[in-house]
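So that we are looking at the same thing, I have put the structure below in structure tokens.
With one protein chain held back, the other chains of the complex are shown just where they sit.
Now for chain A:
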């Protein structure tokens, strides 16, 4: 058997294509996650605020976004908004579309974590005359984070996998690169297998971190009662 130099070339080509796709996938995931975190906190705080108007707006936001499929939202932002003269780049479309979709669930995670910090803590904070911002930063948030991070981490893994949808609005992410390679090289089975492994390699460390953190947190909580 001889080593065909063209095989090496092809392998290098595949690798470069997939690597650049994976990079874009990570980039979109990261940017969308920023949108998710910011919007989740804003919406969660609105839902818990004493003002009925804010609560109402936040509830409508969550209900609507939960009812829309991520793909349809992406198509809407990409194909329909331009008809109204609003033209977003594919990248912006992907980040906003996925960010908004996932923030609907994210806000529920944040909200339930915040309400998990019991009323007694809030009474104590007010009895000591803390101002709301300090109270939130120093006492409420540190106690809510352990409830928040594991589901947020799981959601991030989900987000990473869902970014493959952006290949349908012409972004050359990992999935898109895979599809492109197949058009030029054939080798359908081989390439989809490589793509699959790539997603797994990106998601697995995250999953692992979440699991480790969960164990760490439950240990902490078992050690304290009140």
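Simple rule for what comes next: contacts are C-beta pairs under 8 Å (C-beta built on N, C-alpha and C of every residue); 3 or more make two chains touch, one makes a residue touch a chain; residues count from 1.
Following the convention adopted for this analysis, contacts and distances are computed from a predicted model.
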Protein name, per the UniProt record, of whichever chain is missing from view ("NADH-quinone oxidoreductase subunit I", "His-Xaa-Ser system radical SAM maturase HxsC", "Cytochrome-c oxidase" or "Amino acid ABC transporter ATP-binding protein"): "Amino acid ABC transporter ATP-binding protein"
From A:5, A:85 or A:120, residue that would touch the chain that is not displayed: A:120
Among A:16, A:66, A:138 or A:212, the residue in touch with the chain that has been omitted: A:138
Chain A residues touching the omitted chain (full complex): 45, 48-51, 114-115, 119-124, 126-132, 134, 136, 138-140, 142-143, 223-226
